[in-house]
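Every protein chain except one is present and positioned as in the full complex.
== chain A ==
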Amino acid sequence: MATATLTLAKAVNEGLRAAMERDPKVLVMGEDVGKLGGVFRVTDGLQKDFGEQRVLDTPLAESGIIGTAVGLAIRGFRPVCEIQFDGFVFPGFDQIVSQLAKLRFRSQGKVPMPVVVRIPFGGGIGAVEHHSESPESLFAHVAGLKVVACGNPVDAYWMIQQAIASDDPVIFFEPKRRYWEKAEVDLDATPMPLHASRVVRPGSTATLVGYGAVVKTCLDAAVAAEAEGRDLEVIDLRTISPLDLDPVFESVRRTGRLVVVAEAPSEASVSSEIAARVQEACFHSLEAPVLRVTGFDTPYPPSRIEEDYLPDLDRVLDAVDRSLAW
């Protein structure tokens, strides 16, 4: 059995490598992904091993990156685009919404769009403006796109390969502040499906659900709550569109309480979607309203006060308290 200890960044790297070895049509393209190996080194070594025809240092234009990936996909390639930071995807938003998301529908299935758009997302690294955003809700709102977020190296390794194998366009969010966290990855395992949520910690007092970087925050909160005799269940959503809420429903029916945690602002968001659906599906099981711990409905703040913006262990536990006190 082959296992490796990988950081999340290296796990994506190994996943990309495996996909590229398996299928010569897989391309990696983006700004600084070649010689430099990406600003987070996620594509490190790939250009050296696969050449400049398969790992493209593109001109500096996100609309160009996505738009040419669409063209390459029409031609039968499977491009994996890197957007350097979350806040820089917007020049490419038109191509994502107008072409990438809609071509299958418009062509009635004659033009598949096996394109992956990788986006390091979220805050917590002390960065300047536009480097810490959580724009996933904007993509989840667009029909035709699939949206996922990995939260640990194991998922990173498998989910990137599954996203590449998918014939649908996948917006692939990577929690940048977790890039350096390590885990043992079983390279021979049979992964769970891409669009499936997972209970990462069973519990009975209340349920926490999150995705990306905040999954670890939720797990830390669960450990802290243990000291107070509270047994929190934690669910890693993993897939944002389509949602897989059955594990959440099942959990809420047992615990009666749900706290949704996300870094993104709360208004018209993934977290509000989850709250709405849980209330529809589990109304009679709920002992308290679904509560949310999220970023605020403001632009991302200057980094010296980002700790105030980001959901942390205390805010999560406070919400659990409020839920239990209901």
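Throughout what follows, a contact is a pair of C-beta atoms (placed from the backbone, for glycine too) under 8 Å apart; a residue touches a chain by one contact, two chains touch by 3 or more; residues count from 1.
Throughout what follows, contacts and distances are computed from a predicted model.
Only one chain is not pictured, and the protein name UniProt records for it, out of "Oligopeptide/dipeptide ABC transporter ATP-binding protein", "Pyruvate dehydrogenase E1 component alpha subunit", "Ferredoxin" or "PqqD family protein", is "Pyruvate dehydrogenase E1 component alpha subunit".
Set against the missing chain, the residues A:G64, A:P112 or A:P191 yield one that touches it, A:G64. Although one chain is not drawn, the whole complex shows that of A:P91, A:P112 or A:P289 it is A:P91 that touches it. Within the entire complex, the positions of chain A that touch the omitted partner chain are 31-32, 34-37, 39, 57-61, 63-64, 87-88, 90-91, 126-131, 267, 296-299, 301-306, 308-309, 314-315, 318.
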